[in-house]
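Subset of chains shown; positions unchanged.
Each chain carries a letter (A and B) given by its place in the written order, and its residues are counted from 1.
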C-alpha cells in the first residue's frame, strides 16, 4: 500500500470524526507562541505521532527577529466591588489579552476600560487579541457584559509570567525513498479557537500518522509551529534544509463548512500549484483558487523572496472572510467532522498525485512500438489511449500531470499506463 | 505559372469530378497492407503520375515492428447446405476479414458464427475488419443476412495465401528549387471504402499531377503507403531523409460532405499548423481545428516523439465521427465531387501560402523609405498599407504570414507588396 492506496482505503468522514475528537481534546488549553500550553499541546500530539519538540531560547536572533520571552499564565480575573468575578480566565482563555504582563491592582471602571476589548457588532462574542511584541495587559469580553459593568472599583489579577525561557515547536520527519521533501506546516499557537488553528493541527497530525504507516517516495516534514515567529525561527534554524523542500502546504482553517480553497505559492506555477488546482478542478465540488499574496498565514515566510519555496496554502473559507474568525464563536460547533474528513481526503489526493507525477522517457520513440505483440492492444479503449498519450509525450519534458491536462484523461489512467509501459521496458523514468 | 497561379487556374468542381472518376476506378479492388491489390492500385496511379513502387521483404525489421507476410486472396465464400453462396467475396471484398488465412472446411452454424462479424445497430451494412497481426479467418456481413441463416452445415472456402513476400508502397519525388521538402502522405491499404482511404489517395494523385506541371520552391514527396506499418516502414527505410521535411500533410477522409477539419502537428505551432489554420479561418466556410492527439492516421508515426515532424492532417468529418466509417456504407455514394474539389482547393491554398511565406529584411530600416519618389505611393489604399506593414515588420523575425496575422490584411496583399518592395531593392529575403 502506498499513498494512493491509502487515499482509496480511508473513509473521509471516519477520519473526520477522529480529527474532531483531537480538536475537542486540545480546545481547552491556553496556548500562545511560547509557554507550557504549547508544550502540553505537543505532548498530546506525541501520543499520536513521534514528533520531536525543539526549544529555542529567548533572545535567539532569527533573521530580523528575536525569540521573545516565554509567557505563562495560571489565572486571571476581574472582580467587582462585591467580590464577584465579572471576567474569569477559567471560563475562557480568550478572556485574557494573550501575552498580558502580571497585574494585581484595583482600578476604577474608567481606567479598567482602557484595557478591555470587545466586539460591539457581535455583542455576544469574545474577541481574540494578542500583544506579543509590546508589553501590555488586558481582557477580552463580550460587549453585552461590558455595557452592564457598573461604576465602582475593580480588582484586577493577572497571574502570569513573562521571562526568559524558550519557544517550542514540534517537528516530525518521515523518511521516504527520496531525500526530497514535502513540507506540511501548521501553526499551533492559538488558544481556544477550533478552526483557526486546531483544524490544521489535527489534520497534520492524522496525515503524519497515516503516511507514517505506508511507504512513500518523498520524505515528509511536518512542522507544528507558532505562527509567524515560529515559521521564522524554523527557517532560521533550518535554512540548509530548505533546498530539499520540493513541495509544501500550509494547512489552516480547514474544518468549517465552506468550500476548499487553495492559495498558490509565490512561484504561481510550481508543481504543488498545478497539482492542487488539478485536484480541486476535478473534485466535482465547488472550490476557490487564489493567487499568491504576501499576507495570510505562514506561507508569508516560506514564500518570502529570499526563500521563495513552492509552498501553497489549503484552507476552507479563507481567514477574515467568516465573522467567527478570531472570536469565541470559532468554537467546537464551528468545525464539522464532514469538512475535516473532506479536507483530509483532498490533501491525500494532492499527495497521491505528487507521489506519482513522474516524467518518463520513451525508449522506443521512433514510431509507435507494437503494443499488440506485447498483449497490450485490445481494442481502442481508454487504457490504450492512455498508453498512446504516455508514449507520445514521454520525451522527458512532460510529466504525467502535463499529459493528463493535455489529454483530458484521468491522472490515474495515465499513471496506470505508465506503470504497464514501464514494466514492458517501453519507457523509463527520467533521471534528474 | 506557379502554385499560386495553379490555385487560381483550377475549377475545384472539375478537379473534383476527375478525382471522383479515379476513386470509382479503384473502388472494386481488394487492397490490404500487402499483396497484389496494392500493386494493382499503384499501377493505376502510375498512369497519372510517375510514382516509383518500392518492395520491402517480409521479415524486414522496421523499428519495433517487422514487415509481415504478404497476403493475397482470389476467392472466398460460405455455402449453405443447399449449395447457395450466402456470403460471397465476389460481391464485396469487405465480406472477408482482411488477412484471413486459407480455409476449406464445413462448419455448423454455431461454429461458423464465431467467425462472423456484423453491425447489429446498422443491420444493412457490412463492417470492415482486419486481423493483420494475429492469424485468424472470418467473414463480415450485414446483420440482416446473419439472422436469416438457418441451422445446418456450411461450407467455408477462403482461397487466400499468407506467405513470405513483400510490402509495397508508392513514392513520388518532385524536385523543387530547394531541397527542402513538403511531405504528402496517404494510406492506400483499404479495400472497397471510398472516403477512407480512396479520397486521400485520389487527392494526393491529382495534387502530384498538377504540382508536377509547374515550377515550385519546395520539393514535394508523395507517399502512398499502407496505414501504420507502411508509415513505419517508410520512416525506417528513409530516416535520413526526414530532416529535409519542413512541412507535411496526411490526407484522409476528404471526400464526404462534412466541413474541412485540420488536426495540428505535435509541434502545435509549426508553420504548417499556422498556415492551415489561417486558410481555414479565412475560407469563409465552417471548419474545425483540433489539437494533436496521438491516435488517428499516420500522423501518429510522423509525430512520434523520436521524429516529431511538422505534419498535420487534413480531413473532412474526422474518422469515427461518421457512422459509415469502416463499413460498406462508405461507398461511392458517400463521397462527392464537390467535396473532393473543395478539399483539393484548400490543399492548394495551404501550399500556395507555404510556397510564398518568406521572411524579409528591410534594407532601409531607419524611418520609412520614400515610397513616392519610386512611384509606389498613390493615396492610402490597401496596397500602400501592405507595403508599410511589410517594411515595418521585415526585421528578419516576422514571416509574411506573421505580418498577415498582425495586420489583418490579406496574405496575397502582403505577398504582392513584398514582391514590389523587393523589386525596388527595399527589402531582401532573409538567408537562413
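The rule is short, and it goes like this: a contact is a pair of C-beta atoms (placed from the backbone, for glycine too) under 8 Å apart; a residue touches a chain by one contact, two chains touch by 3 or more.
Since we're looking at a predicted model, the values are computed, not measured.
**Q** What number of copies does the complete complex in this structure file have, with 2 given?
**A** In total, this homomeric complex is built from 3 copies.
Definition applied: only the chains that are shown with their structure count from here on.
**Q** With chain centres defined as C-alpha means, what is the inter-centre distance between chain A and chain B in Å?
**A** Each chain's C-alpha centroid was found; their separation is 56 Å.
**Q** In the complex of these two chains, what residues of chain A are touching chain B?
**A** Its residues touching chain B are 362, 364-370, 372-373, 380, 385, 388-389, 391-395, 406-407.
**Q** Of all residues in chain B, which touch chain A in the complex?
**A** 62-65, 133-134, 228, 231-232, 235-236, 239, 266, 291, 293-295, 300-301, 303-308
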